[in-house]
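Some chains omitted; the rest stay in position.
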Amino acid sequence: MKKNLVPTMGLIAGMALIIWSILLSGNINNFVDIPSVIITVFGSFSALLISFPFKTLKNIPNVLKMLLSSPGNERTELVSLFAELSRKARKDGLLALEDELDKINNPFLVSGLQLVIDGVEPDSIRDILELKAETIERRHSTGQAVFLKWSELAPAFGMLGTLIGLIIMLAQLDDPSTIGIGMATALVTTFYGSLMANLVFIPIASNLKVQTDEELFTAQMIIEGVLEIQAGTNPRLLEEKLLLYLNPKDRNNSKKTNKGTENEKSNEAINNG
Amino acid sequence: MKKNLVPTMGLIAGMALIIWSILLSGNINNFVDIPSVIITVFGSFSALLISFPFKTLKNIPNVLKMLLSSPGNERTELVSLFAELSRKARKDGLLALEDELDKINNPFLVSGLQLVIDGVEPDSIRDILELKAETIERRHSTGQAVFLKWSELAPAFGMLGTLIGLIIMLAQLDDPSTIGIGMATALVTTFYGSLMANLVFIPIASNLKVQTDEELFTAQMIIEGVLEIQAGTNPRLLEEKLLLYLNPKDRNNSKKTNKGTENEKSNEAINNG
Amino acid sequence: MKKNLVPTMGLIAGMALIIWSILLSGNINNFVDIPSVIITVFGSFSALLISFPFKTLKNIPNVLKMLLSSPGNERTELVSLFAELSRKARKDGLLALEDELDKINNPFLVSGLQLVIDGVEPDSIRDILELKAETIERRHSTGQAVFLKWSELAPAFGMLGTLIGLIIMLAQLDDPSTIGIGMATALVTTFYGSLMANLVFIPIASNLKVQTDEELFTAQMIIEGVLEIQAGTNPRLLEEKLLLYLNPKDRNNSKKTNKGTENEKSNEAINNG
């Protein structure tokens, strides 16, 4: 699978900008404070241990792997794949699809086609695939929820660290010359809490939400496509229908590579706009 | 297409007011701080690179072009266009609509009419057009989501910049005479973050939301109109029905230009209030 | 139409309290600062120019007029009006309602009755009236959205003004004796932003929301009433049904003025509680 390096680059660029901004006018040593990192990251993680089942938290590394995988033009590729499958099914019968299953690497589509091959009723296929899509959504939305909660808890623990620093500093106000360095240290935890929330946790939660939406829209497209194959719809018409799930730009690209269609006009009618 | 200059004027007016307000009592040099702009804009953009697919972010310039296009009185014009199309369809048959397609520049309407000409079933037409409207909404709402997220991240990175400035200043508190200028510089990033969020990103997100709502309401009107043409509804009655999609003011203007109607009373009955 | 002076009185009372509170311990001159008002009001309005179509913003004065109009006991009056119309319709036929239309000043009801007189099908009447109610709601909710957005932007621009003042003051920290007056001036924009949001924009948005809800509930009642008249329901029963749309207090008042009813018990059965 193609790697998606953009999120990693965003993270590196953001960190570089912050460090550059520090070096511009100050000393980075004021920002290197391991206890601040510990209280912000592990303190908020302790709260996560109460908030979510341990099983969900153990899954965080897998969720992060998702960030690195490129979604690609999956729906664009599915359009021609479905057209091909539909042609084969009309020519050689639904059972002939069995030979194609090995070549398909979308497991949701594979299980949909297997149900068709097994001769399951259309309504049952829809029920089973929708329940599957719901399970996928449940799993994904739990991942989102973890990072969203983390993005709230990290700045809160950063604030707690700053409060601790402030209280200690204020209680020892004998030597006014230490006020500055005391407050500086106190503010570093707020800095870490805010940095982690805004450069890491909030963007990750947002990324997962977009990917979930995309995946569910693709699942909806696959359910439609599988049922149309079972119903024996004309391959050309099926392709037209599925093109509607693409955004207009990909739709045009996809059509340029499919010259010489039969009913060109209907094609345009469906896909314009 | 007519340009809509109001948003640009709003942006210029807002900037002018801010600059005037600065010049009134201070020196604008205190606000010219390139690193502050860089950390606020590019820092938050780095986080956006993690939050959204790169494809979505590349589309930002196109989204901004939408801001400049004037929505105009599209629905008002559609009312008489539909009445005309309906008359032609009843006189010369549905196939005669084909000659009109070139003159229509609303691609959503064109594709709807093409489906009618191709003799597709009403239920299928509704399904296809609603799926299209959903795709349009998905694309638009992603644009909104980007600017909404940006409007949250920009002040957050502004705050981070201020925190960095404060920590550096507090750690070097040897020379109290520099406190003022240090805090002033630190606050400039907060100023930029807040200015960008409130004068640029929040308004753009709001503008896109209003445009999407309008476009979807227009799509709903077109679906209704196309299906009524296919059903061969009386042109007069079709016009009355579609007038309901206008707000009362435009409705009255539209009626003034359509004197000498057949069933004047029913007209008033439907469109009063 | 009866004027509703309560909102105006609320605004005056709020302003008077704020001024009294200032005079109690300080000099009002510290709060008279025209540039602060300009940056808060016009700065946030500039952002509104980007956020909403100009047509919507031009409509603000009309929206404000709505605040001054008294909603009155519209639904209470509609109950007896419907009973009367129903009696007339049963005695003289539906066409006889035509003579009554001029006496009714609720345009939504007039258009509903006209549809009945024109002999439109019940289902079409419901569709048309519901689409009308939706258009009313769309128009109203845009008005709300403008004031809600303004109530967010005004304090934000107030804060921006304060930031500008603070940065200027901090950058010129040569003369410590001016710190106080500098900060006082800086805070005045925050004061204006917060005052406008909390005494003007938030309450107006809330008021519009309540009025929209009321109007839609009245529309629902009118749709029900119009269809019952068309169906030729017993006037007594129709009145009982419509009384359900009143709140219990108005319901009792309304019944006291309708002594000597036929089926007293059913009346109580429907309207108790």
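Here the chain labels run A, B and C in written order, and each chain numbers its own residues starting at 1.
As a convention for this text, a contact is a pair of C-beta atoms (placed from the backbone, for glycine too) under 8 Å apart; a residue touches a chain by one contact, two chains touch by 3 or more.
In this text the structure is predicted, and so the values were computed from the model without any measurement.
Novice: How many copies of this one chain make up the entire complex, given that 3 are placed?
Specialist: 5
Everything that follows uses one rule, which is that only the chains that are shown with their structure count from here on.
Novice: So what shape is it, when you link every pair of chains that touch: line, ring, star, complete or other?
Specialist: Topology of the interface graph: linear, an open chain of contacts.
Novice: Between chain A and chain C, tell me the centre distance in angstrom, where each centre is the average of that chain's C-alpha atoms.
Specialist: Once rounded, the distance between the two centres reads 42 Å.
Novice: Using mean CA coordinates as chain centres, what's the gap between chain B and chain C in Å?
Specialist: Roughly 26 Å separates the two chain centres.
Novice: Of all residues in chain C, which touch chain B in the complex?
Specialist: Going by the criterion above, the answer is residues 35, 38-39, 42-44, 46-54, 56, 106-108, 110-111, 113-115, 117-118, 120, 128, 131-132, 135-136, 138-139, 142, 145, 149, 152-153, 156-157, 159-161, 163-168, 170-173, 185.
Novice: Residue numbers of chain A touching chain B in their complex, please.
Specialist: Touch residues, chain A against chain B: 6-7, 9-11, 13-14, 17-18, 21-22, 24-27, 30-31, 67, 71, 177, 179-181, 183-184, 187-188, 190-191, 194-195, 197-200, 202-204, 206-207, 210, 213, 217, 241, 244-248, 263, 265-266, 268-273.
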